[in-house]
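Just below is one structure, and these are the notes that go with it.
Only a single protein chain was left out; the remaining protein chains are all shown in position.
Moving on, here comes chain A:
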Amino acid sequence: MQAAAVGRGVPGRLCAVRSCAQAELRQLSDLGTSVTMCDRGVCVTEIRKLLAVDSSGSAITSHVHHCQKRNVDYTQSYKTGPSSAGGQTRNVPKIMAEQELPGVLILDIGGTHGVLENLVAFLKKHFRLITMKEFLENKKEMSKKIQSVFMFECRPTIDRELLESLPNLKVIANSGVGVDHLDLKMISNFGVKVTNTPHAVADSTADIGMALMLASARRLVEGCQISISRDTKYFAVDWLGVEVTRATLGIIGMGNIGYKVAQRAKAFEMKILYHNRNQRKKEEEQAVGAHYCEKIEDLLQQSDFVMLVVNLTPETCKLIGKRELGLMKPTATLINISRGAVIDQDALVEALQKKVIMAAALDVTYPEPLPRDHPLLKLDNIIITPHIGTATVQAIRMMAEEAITNMLAVLNGQPIPSEVFPR
């Protein structure tokens, strides 16, 4: 099946609006038409036209649209369409011939911190994989081949020395949305682009936020321990948690992920307050019933659950400290799915010990994992999970796909879906 000819200078590819009907896109990809994402392009009716033509077997008429280069500040919130819903894979561009494959540097394959084996197969379709070990053993030859770095779980570490030894490096593709572990200015000075994967992570991170809130409120972990404990003879009738339904949720950071949290919380009839650098549009607020709190104090004082969903930046470092914890209700729960450093961890320990707030649920800490003698591990009113915000089979795969799409876009001189710029 011939691919539709579309877009400026992009033969053989069909660009589609991110918010396009996924069903149509899948149909197209089933027919063998490759699809990449950009921010403008074919509307749903156009795709349906194309499909109608496709199924009759005749050549697809081309659809010309204006595809502008997209400069996106990573600090902006992205619109995510159904494309980031779990389980839906996006088709990646055509496989290129073996010798043309650009080299991509990864830390390792498998093992404790390496790229997962099933992702490796994915990468190998488009790149020549070079592990750190191979690179270090044969720097002279390998250094010229490496055009991109695929970052997985914040590894390999990018420092000046590495950047200096990779003259042909064009892009560092991060899996995950947070890039606080990268020195963006330094990387930019070397003329290297940085990309992240905002779409792949949004749903699963919002889900973990909800999971932590529910587990904390209903004392799920404690309950499990009681259920299986050898000493349990009966279930006490006066063992109670607190309600999530109709409680007040305060979301700090109403970006992509924060908004998805709000969508989920609305179904639980929660009252939703949010604090953000900028207020969202009225329609967006009304869709989830969210009330803007320009002052973070207003949100902290009224919320039963406070959820942190911000990026880690110099402004958000230690955003929640002793003062903020003191402003929260004594019956409130703090949930963190952003980065450990957003909370002043010592202040949190003190607040939990003195019952200034009721409980906390953290997917992220600083460092990860915490030292084994850290006071947070000994408290009984805290749930900690090992940074599993995107730890699902589907999300990992989608992150890899999104990263690959980004890398190929850079290497082919095409518009980059999710580039990140230093402030």
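The rule we apply is simple: contacts are C-beta pairs under 8 Å (C-beta built on N, C-alpha and C of every residue); 3 or more make two chains touch, one makes a residue touch a chain; residues count from 1.
Everything that follows uses one rule, which is that contacts and distances are computed from a predicted model.
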Record-based protein name (UniProt) of the chain missing from this complex, from "Vacuolar protein sorting-associated protein 51 homolog", "Cornichon family member 4", "dihydrolipoyl dehydrogenase" or "Glyoxylate reductase/hydroxypyruvate reductase": "Glyoxylate reductase/hydroxypyruvate reductase"
Residue of A:140, A:185 or A:230 touching the missing chain in the full complex: A:230
Of A:341, A:388 or A:411, the one touching the omitted chain in the full complex: A:388
Among A:142, A:163 or A:244, residue touching the chain not depicted: A:244
Residue numbers in chain A that touch the chain omitted from display: 82, 85-88, 110, 112-114, 116, 152-153, 203-204, 206-208, 210-212, 214-215, 217-221, 223-224, 226-228, 230, 232-246, 263-269, 368-370, 372, 377, 383-388, 391-396
